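Complex shown without one protein chain; remaining protein chains in place.
By written order: A, B and C. Residues from 1 in each chain.
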Amino acid sequence: MRFASDNTSGAAPEIMAAILRANEGYERSYGADAAMERVTALVRDIFEAPQAVVYLVATGTAANALAIATHCQPWGAVFCHRHAHIAEDECNAPEFYSGAKLVLVPGDEGKITPDGLTAALASTGESGVHGVQRGMLSLTNVTEAGTAYTPAEIAALTALAKAKGIPCHLDGARFANALVATGASPAEMTWQSGINVLSLGGTKNGCLGVEAVVLFDPAKAWEFELRRKRGGHLFSKHRFLSAQMEAYLTGGLWLRLAAQANAMGQRLVQGLRDRQAQVPEAPANMLFPEWAAGKHEKLEAAGAVYYRFPAPEGRERARLVASWSTTEADVDAFLRAF
Amino acid sequence: MRFASDNTSGAAPEIMAAILRANEGYERSYGADAAMERVTALVRDIFEAPQAVVYLVATGTAANALAIATHCQPWGAVFCHRHAHIAEDECNAPEFYSGAKLVLVPGDEGKITPDGLTAALASTGESGVHGVQRGMLSLTNVTEAGTAYTPAEIAALTALAKAKGIPCHLDGARFANALVATGASPAEMTWQSGINVLSLGGTKNGCLGVEAVVLFDPAKAWEFELRRKRGGHLFSKHRFLSAQMEAYLTGGLWLRLAAQANAMGQRLVQGLRDRQAQVPEAPANMLFPEWAAGKHEKLEAAGAVYYRFPAPEGRERARLVASWSTTEADVDAFLRAF
Amino acid sequence: MRFASDNTSGAAPEIMAAILRANEGYERSYGADAAMERVTALVRDIFEAPQAVVYLVATGTAANALAIATHCQPWGAVFCHRHAHIAEDECNAPEFYSGAKLVLVPGDEGKITPDGLTAALASTGESGVHGVQRGMLSLTNVTEAGTAYTPAEIAALTALAKAKGIPCHLDGARFANALVATGASPAEMTWQSGINVLSLGGTKNGCLGVEAVVLFDPAKAWEFELRRKRGGHLFSKHRFLSAQMEAYLTGGLWLRLAAQANAMGQRLVQGLRDRQAQVPEAPANMLFPEWAAGKHEKLEAAGAVYYRFPAPEGRERARLVASWSTTEADVDAFLRAF
Partner (left out) sequence: MRFASDNTSGAAPEIMAAILRANEGYERSYGADAAMERVTALVRDIFEAPQAVVYLVATGTAANALAIATHCQPWGAVFCHRHAHIAEDECNAPEFYSGAKLVLVPGDEGKITPDGLTAALASTGESGVHGVQRGMLSLTNVTEAGTAYTPAEIAALTALAKAKGIPCHLDGARFANALVATGASPAEMTWQSGINVLSLGGTKNGCLGVEAVVLFDPAKAWEFELRRKRGGHLFSKHRFLSAQMEAYLTGGLWLRLAAQANAMGQRLVQGLRDRQAQVPEAPANMLFPEWAAGKHEKLEAAGAVYYRFPAPEGRERARLVASWSTTEADVDAFLRAF
């Protein structure tokens, strides 16, 4: 009944086993380890992107901030949803690394709409040297609201950005969950839909701490390496990052872990709806249900852990996140306590 | 015969076991894990510093850059040895995080001398608003040259800094090796000798990737936390950093690992001197021997791995680093191949 | 008929005469000139603020960016109107100097409302280390919409900020125009209403290029000086800044210049209203009238210069700004051509 966040879970056994294997003997440091070459090959294969360049860091904030800084000038605007993680939960890291300004785009259910983006693009970058220039689009999938963009939705937004000449980033802290939720392929969800650079999350979905940044255009590779080092994000014993990401992407483990998380998310959605809770669209592993007041105390007394969210008078809201390690028994215990 | 760097070693078994144990069940994220409280208690006890505040990051560059940014204003000068890691090997990370300027102080064998520091302090910060202000002193122990400062040497330098009103940082990427080499206690080497903030290395000495920043004055604690997050260095599954550091500091493991590294370093020093190599002072686990030309090829053919350094005509120089995992057999094989 | 901006005017004769006088002989550089002492004395007297510290720079963007950087940490939020000059017209200078994030507050007619600010203050700085912290409030008077805050309105907003422990900045690029429009005294409009630091504009109101930053609390004085120098904004021949500001503040010149600008603004307002144009509240020297389509071409053909603004179908909108050098003849010619 631990639904506070998918990052309160541990690491999957396969990941831990890979860490142990990686610990044998000596290995070159700072990303020159043999496993990193295999990671790159795996990403290129899985994403059908033979030119892609891949780098590993240990936190999602580092992945996002470095991806943005590498693609957006200090006088640029990063268009993102007003509740994006980069806007609300990274303590100005994107601004610190890039110097850019985040321009917040409204939109229901965590999604930027084409109309919203069109308006933001129109009102930014049209005042010469006085205002910020259009710099970049950053989307998040799974969104902060627990919804998922389809590739078509992403393509519609990136087309607007590209019409203005700016590149597109996807914050995929829960990228595997988005793939499972939509049935899209990695390529469809990214470069085939106009994404130039991806933060590919591992930590929330069963790793200890690793995120890949995938540059679909290799032109920025060296700059990224310098920015990573200058940010203090280049690991000396890099083999332990590589090992996680290699195991994660091998044999579909990442998708199996996400499938379990999503299935448990759906079991929560269904069970709560069956019990008269209102549950907005939540196709992946995160949901924001609302119910008649009085449940919070009861659930917490029974041992459930999750975030309370503000709700109207007489109502209660929650954020529940399932993870790769959530079991049917966890879900069912929660529903019984409800 | 892998002497390229102590960061080409893996993790010690005790550290790996702790990682495995830490993986049980759910745990609070972002540093609120129970193990972190134990780490803080361990550091306070070991350093005889009940007010100390401790934070964990995964790289030495992050530890140094954050420690410096927290103690030095953007218009300040960080006085450091001209070959300090922060000056030569961190791709401007200290400048990126702090905005400050590094003022390079000369000195033989990797050590700043009181005279050198006095001169640097005198020629900086005396031109009002035009030049940078005196900001901070940063020392490294074990130094980049493989030598070690004694507490008395550190105290002599920090006294000069404090006479000018500036705080003092110690880059202890190899802090345990310095303790073993000098016989000093953690307290003697740090706050009792005028150090305000310590980068306490774990990675090079048997961890996977963890460094502690120890603030002996808690006034800067919250600022440090914000800077860590803003730099993307706050781990969500922080338990895996805590587990490493807890195991490292428990029961003297860190000192045993360093003792092994240093012993193997001394075995190399002695063996090479026995074989007519010149070996400058090298009390810890890193040495820069010089020998008559012709050995590099022979040693490398035998499988030895290390860095070649520039040498005078007819001579060769090397950097050799022993680690916690270096064995007598490794050393003896190297000496036989010499 | 030049109404594009008050910065298309030249300098007032009294200012130019002061520049000429200041050119006599030799003078100490970098702000140590005798006239700067007189400027400080004038500001302290006029603002009834004997502790105030005053610094001069040459652009409004520099004044704002330095004032903000001196009062807001890099992890802080600057609350400002969504159309504030610092948000829309300074190409990220405030972010560049401070590292902070601008949090945009909505509000009609260019004014932040207490409700809007309360909501913004409530939704920022409540997520621990993850989000930005509350950093500062920045108001603009005259606002970007041409309206003016009264001291009571300012006090109501700063009280909300101070209840959260954050300081308050006033962007007074048109501060003299705001005083004239409201009848408030300099003290009432600033520190008596909770303002900690003021950008006091001179350029738009008859100077060549000078803005004063007034720190009502001298504790930040030295930091400001370092930031000004580090930003390249400390003039060597500083006497020419001092001379402008001294003449500007002497004998009420600044208020006479603003009174003329405002009077011409009001003459435009009245004349346009008499001719059936809609003119939103515009108590100072800037107005945004709207009229039936067809006037733009006619006015511009007659030689009028101003900015066109987007308008609904069948309508036209304009921004008109009067300055100290606008004459009744200018206004009347415009109205005749209307």
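The rule is simple: contacts are C-beta pairs under 8 Å (C-beta built on N, C-alpha and C of every residue); 3 or more make two chains touch, one makes a residue touch a chain.
The structure displayed is predicted, hence computed values, not measured ones.
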Touch criterion as defined above, residue of B:D6, B:E90 or B:E316 at the omitted chain
B:E90
Out of A:F3, A:Y26, A:F47 or A:W75, only one touches the absent chain, namely A:W75
Looking beyond the chains shown, say which of B:Q51, B:S127 or B:T327 touches the absent one.
B:S127
Out of C:A18, C:V43, C:A58 or C:A145, only one touches the absent chain, namely C:A58
Kindly note down the residues of chain C that lie in touch with the hidden chain.
2, 4-5, 7-11, 16, 19-20, 22-30, 57-66, 90-93, 96-97, 203-204, 208-209, 226, 229-237, 239-240, 305, 325
In terms of residues, what is the contact footprint of the unshown chain on chain A?
30, 73-75, 129-130, 133, 223, 225-230, 234
Residues on chain B that touch the omitted chain in the whole complex?
74-75, 88-92, 95-96, 99-102, 104, 127, 129-132
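Throughout what follows, only the chains that are shown with their structure count from here on.
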If you average the Cα atoms per chain, which one ends up farthest from chain B?
C
Return the distance between the CA-based centres of chain A and chain B, expressed in whole Å.
34
Touching two or more other chains in chain A are residues 90-92, 96
